[in-house]
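Only a single protein chain was left out; the remaining protein chains are all shown in position.
Then we have subunit A:
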Amino acid sequence: MYYASELIPAKFLVLVAHFTICVLLLWNSPQSVKACLTQEASEEVFRIHHTQLVVGLSVSVGMICFELFIFLIGLTMFHPTSALLSIGCHASACFLLSYIVLDGWQCGWFWWIFTFGSVVPILNDSCILVDIIINKKY
């Protein structure tokens, strides 16, 4: 319980940090796409990559909001293992996304960050949610 209480603010802050950087990238999406493409890229290629990035970031923001919601209502607040996994995934995603902002990586690399930084923790939280609903632990 003591360790869990230490993990609660850490998970909250890491989730907020990931949310912030995703919104920042979404706000500045045309520049992010221009930075990850070569100079010779056509308008069509730019449009496709821009749509993919906007969709990916929007889904990511939605997942973070859902995770934050089930965390704040207390369903995943006292699961230390889940919190550790979530902190690890979201912190790595924040670090790597900040490199995308600063350096301008390849556009395809975003999907690896999306998978390990957003999909893995939401799947873990969904399993906890299903367990709570099936076993009526609320």
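We take it that a residue touches a chain if its C-beta (ideal position, glycine included) is under 8 Å from a C-beta of that chain, and two chains touch if they have at least 3 such contacts; residues count from 1.
Just so it is clear, contacts and distances are computed from a predicted model.
Only one of "Mitochondrial 54S ribosomal protein mrpl1", "Transmembrane protein 216-like Protein", "Elongator complex protein 5" or "Beta-hexosaminidase" fits the UniProt record of the hidden chain, and that name is "Transmembrane protein 216-like Protein". When the missing chain is restored to the complex, the residue among A:Phe12, A:Phe46, A:Phe66 or A:Trp105 that touches it is A:Phe12. Think of the hidden chain as still there; on subunit A it touches residues 8-9, 12-13, 16, 19-20, 23-24, 27-28, 72, 74.
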